[in-house]
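Here the complex is missing one protein chain, while the rest keep their positions.
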Amino acid sequence: MSEDLIPAVKIENLTKTFPVPFRKEKVVAVDNLSLSVKQGEVYGLIGPNGSGKSTTMKVLLGLISATSGNSSVFGMNSTETASRGSVGFLPENPYFYKYLTGAETIAFYGKLCGINRKEIKERTNELLKLVELEGARDRRLAGYSKGMLQRIGLAQALVGRPKLVVLDEPTAGVDPAGSRKIRDLIMQLKEQGITVILSSHLLEQVQEVCDRVGIIFEGKLVREGSLQELIEIENQTELVLENSNPDLLEKIKKLINDQEGVNLIRSGKPKTTLETLFLRETGGESRDAKNDS
Amino acid sequence: MTEANEKSFEDNLNSGFKIFSPSRVMAIAMNTFTQLVRMKVFYFLLIFSVLIIGANVLFLNFTFEQELKILQDVSFGAMTLFASIFSIVGTALLIPKDIEDRTLYTILTKPVPRFEYLIGKLLGILFLVAVSLVLMSILFFAVLYIRQYGILAEETNQIRGQPTAEQLSSLKETIFSQGLRLELLNGVIAIFLKASVAAAIALVVSTFASSTLFTIIVSLVIYFIGHAQSMALTYYFPEGDMHGALQRFIAGIVAIMFPNLQMYNVVDGIVSGQSVPFALMARLTGLTGFYLVIYSFVSWILFAKKEL
Partner (left out) sequence: MSITIKSKIYRRGGMLISIAILIAFGFARIPLESKTEEHLKKYGFRDWAPDISAREQLTQASFIGAIGGFRSLIASVYDLRAHEAFRNKDWASVERFRKITTSLQPRFAKHWDLAAWDMAWNAYAYYRSRSEFCEDDLERWQIERIIMPNYLEKGLGFAKEGAAWTPESYLLPMVVGDIYSQKYKNTKLAAQWYFKSSQAEDAPTYIYRAYATQLARCEGMEKKAYEVVSDLYNNGKIRTLTIRRDMERLENYFIDDLMRNNSLDKLQRMLEENPSDYLISAAIGQFHLKSDSNLGSAVEAYRGILKNPKSPQFYRRQFGFLIARNPDNQENAYQVLKKMYIKAPVIFREKDVIELSNIENHLNIPSNERVTKIDRYTKE
């Protein structure tokens, strides 16, 4: 990525305070936060409840205004309505108009993005296929499951062909198979060069897809960096062997002991994840299985 | 990052964006309309038809003038009631519900300016009220048409001997002049205009209100005061020097701040045989437009700064 490219998101010294009724002191939701998301990267925003993640996203999306500081999307001030032409947003626990069918919902949001009548039909079909909801296209959203609603949410977020997609807890309350699909979708978006900002409590999942992560706590960005940098235990190395034998293991242990300053911390059988086991038992594909092939 | 890059990027982003897009507004309006219709809101039509047919059947023992009048009174009364309720309750439901359900986020995070969202909602509800009134009018006019011919037959039978052509034509004119006539349309239009203002009031209140119930209550209070507002006006400019300064001041405030909804009450006169001249209808329509523009603007100002 060229350093001359405008960042997809740039937040500079963002502060947001909320007044407390009948009191002088205010609640500081975001405190002098600065971050930058490059075009095409998947950025994870993590933090405990009330840390300011949602507030930051809302400022970015123009739903609330900053008390001080700037935020921009592809170089355009995020308070400008035009900036949202390049953004797609999936809120947490989305609830759409339950009287609309799946297809009508996508078409509605498509019209709001300025897609003309001719294109809308095509785009709706495309997205329904992408999120695997073709079978339920004419069913009203009132009859959708949580996972289906989440997928429709993704479809409406993508309807305007955004360059930036903001996902707030995209896999919360979704079963492992659905969750897997959403994660795959995020990877697809990344391959297409779409920037993704993702906020989630499910740290395992953040770990899987994100290039960079920012940790927010009490309104401040306490740590930021690429995932590799952040979670690598720098001075440790992992080795996973298949079809080895005890003799080989002994030889390796001896080699380690001979090396000064190097310690064998742990050896044993690696564990599969519960997720992989679940998916294997229920017929879905797991990451491990994918990696194995 | 060079300035040229930045500028061309911004142009690219901006190229699709229109500051005002009628199609976006229409998308929101039609969505609002669909939402309310699919809430089975048209079941009220059943109630309406039962009411007017009931009104028709119950009063067959009265004079035909009374019968025709009661039919018109009940029909117009039902239309006024439903149109006002729909306008206020329907509008009061829309924005708080969108905020509560967070569907508002999905809309405003699209390139949709807030004022388009408000106008779209208002247009959707007005369209619903208009369609409802058209359907109710068709039903009302049909019943009135059938009944006036029925009355003509009954009255003709009551004439002793063979009625002369003069008697028949005189009777027909008397009956039909109190039955289905073009003037009734003005009554329907006046009901629609009043309901539009009621919807706009509810829109303003809903932009700063915290809940649907609060919006409905406040809007109804304003709606009621709006009917008594013209009394306040005459109170403010009394014929004699009867009222104290404080009372006049309060009356003045009421007259300025609250809409005058009494001026839309032309149905009573129409039923008793009066006509609304075109110029007067044009005035009422113009004033309604004025109300809608100002109230929409105020809604936008209140909504634009609203933290979501």
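Think of it as A and B in the order they're written, each chain with its own count starting at 1.
In this text, a contact is a pair of C-beta atoms (placed from the backbone, for glycine too) under 8 Å apart; a residue touches a chain by one contact, two chains touch by 3 or more.
This one's a predicted model, so the numbers in the text were calculated from it and none came from an experiment.
Of the listed positions B:Lys18, B:Arg38 or B:His227, the one in contact with the omitted chain in the full complex is B:His227. Within subunit B, the residues in touch with the undisplayed chain are 59, 62-63, 65-66, 69-70, 72-74, 76-77, 80, 164, 166, 170, 173-174, 177, 194, 208, 224, 227-228, 230-231, 233, 255-257, 260-269, 271-277, 279-280, 283-284, 287, 290-291, 294, 297-298, 301-302, 304-305.
Rule of thumb we're sticking to: only the chains that are shown with their structure count from here on.
If you average the CA atoms of subunit A and of subunit B, the two centres end up 47 Å from each other. Residues of subunit B touching subunit A in their complex: 1-2, 5-6, 9-10, 13-14, 16-18, 21, 23-24, 27-28, 31, 34-35, 38-39, 101-103, 105-113, 305, 307-308.
The residues of subunit A lying in touch with subunit B in their complex are 4-6, 18, 58, 61-65, 74-76, 81-89, 91, 93-97, 99-100, 104, 108-109, 111-114, 153, 156, 160, 166.
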